Structures are given as C-alpha cells and as structure tokens.
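Once you've had a glance at the structure underneath, I'll fire off some questions.
Here the complex is missing a single protein chain, while all its other protein chains stay put.
Presenting subunit A:
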Amino acid sequence: MTDTQLLQSYLLRLADSDMILGQRLCELCGKAPALEEEMALMNVALDLVGQARNWYEYVAELEDQGRDADMLAFRRDAHEYRNLLLTEQPNGDYAVTMARQFFFDVWHYHTLQSLVNAPDERIAGIAAKALKEVTYHLRRSSEWIKRLGDGTEESHRRMQDAVDLLWRFTGELIQPDEVDQQIAKAGIGPDPEQLRDDWRGMVKAVLQEATLTPQPDDAWMYLGGKRGEHTEHLGFILAEMQFLQRAYPDAKVW
C-alpha cells in the first residue's frame, strides 16, 4: 500500500463514519422527543455531514479518478463503506441514540485531537475545524448520559440497557488494524494505545458519574466495519440515502 493509498483508506473511514452517523441522526428529523432535542440532533448531524464532505473532497483529490465527494457518498455499496459499525446501529430509544453518540464522540474527540497535529496541512485544517464542533457534541452527549443514568429508575434502566446493547460495537473504535497502525507510525493519526486509554478513561469516568456500569474490557466485540463487513443495517441506510442519486445519476436539477 502506498502512502497515498494508506491516507485514502484512513480518511475514507473518517468520512464514512461521519456520513452514516449524520444520516442516522437525520432520521429523527420531525420526530425527536422535544423541539430543543430535535434542533440539537439536526445540528450535530449537519456538522457531521459537513465534516464528511471535507474528508470526501480530500479523498477524491487523492485518488484522482474523476470522482467527487457526492460520488463517494452516493455511489458506493455497503461493502465499500468503511464506517464504524457503531454509527450504523438504529436510533432505538433516546438512551440508545445518546449512548451511541457518546461512545462515538469520545472516540471522535480524541482522534481529532491527534489529527490537528498531522503534518499534512489539509488534514490538520479539516480536523481543527471539526474538533471545535465535536467538543460541543461530546459535552452534550456526556450530559445526557449523566442525566438519564442518574435520573429516574426507568431512565437508569434504559440507559444501562443501551450501554450494554452498544458496548459490543465499541471494540472497533480502539482496536487498531494495519491501517490504524501505519497511520499512527506516519505521525498522522492517534497512537492506538493512547487512544484506547483515553477512550476507556473518559467513558468510564462519565459512566461512573452517571451511576452506570461499563462492560469488562475483554468483552466480546463485533469487528469488521473498517474492512467493509457490516451489520444488516447499513444496506437499508444506503438504500434510503442513495436512492435519488442512483435513480437519476448525474442529474443537475432536482
């Protein structure tokens, strides 16, 4: 794998995770539990889709095959998507939506903190912008974990159920594969061990404050998103997200 291919692979993962979680959150448009929550969710989704576009544009330039950001987002099939499995999980109840967001935000925040120091100015620039936004995402999702976890009997039970349900998809966030290791070695992405410690440290601290219990570190984990092996959910997301572009490729006026 050349350096450029390595970079493409890594950045495509970031773009795809942003894109799919953004799309998932958009499903709540018009049916969030409260008006303020709806606005917040849509704003987070907008940030993520904007960040995805910034990464896709760079990936498209690197691969130099005449594809643009839209083609990368709307003309690839599920097996070509490299998003984290966590991001494609259904919204569930609000505890699931916020647990998914929180696990992702902690990973996203620490990953971006490394990327802002990448020697590649384009990467550092996109990451610096995203980091400002993601800091707000993390602040908000942490608050929800605490409010629901340390809330009523029912909110606590549901929040704990959400943590237990989604935990199996978090291994991928902190278990490095070849690409993660190479990208760390190149001084671009986070050091895998550091990322794992930061993620576990922050997640456990917030869960503890929320009176919630994490699963053990050696719990069994689903892996595969980073190599294109997805849960059944991704196909349905893409079917909805890509319909228009697939039905009317290259349409200039909608």
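Just so we're on the same page, a residue touches a chain if its C-beta (ideal position, glycine included) is under 8 Å from a C-beta of that chain, and two chains touch if they have at least 3 such contacts; residues count from 1.
In this text, contacts and distances are computed from a predicted model.
Enquirer: Name the omitted chain as UniProt records it, choosing among "DNA-directed DNA polymerase", "Formate dehydrogenase subunit gamma", "Phenylacetate-CoA oxygenase subunit PaaJ" or "Branched-chain amino acid ABC transporter permease".
Expert: Listed in its UniProt record, the absent chain's protein name reads "Phenylacetate-CoA oxygenase subunit PaaJ".
Enquirer: Out of A:62, A:124 or A:223, which touches the unshown chain?
Expert: From the options A:62, A:124 or A:223, the contact with the absent chain belongs to A:124.
Enquirer: May I ask which residue of A:74, A:136 or A:222 touches the chain that does not appear here?
Expert: Selected residue, touching the omitted chain: A:136.
Enquirer: May I ask which residue of A:7, A:21, A:40 or A:210 touches the chain that does not appear here?
Expert: The one listed residue touching the chain not shown is A:40.
Enquirer: Which residue, A:17, A:51, A:101 or A:114, contacts the hidden chain when the whole complex is considered?
Expert: Answering carefully, the residue with contact to the hidden chain is A:51.
Enquirer: On subunit A, what residues meet the omitted chain?
Expert: Against the missing chain, subunit A presents residues 36-37, 39-40, 43-51, 53-54, 121, 124-126, 128-130, 132-133, 135-136, 139-140, 143.
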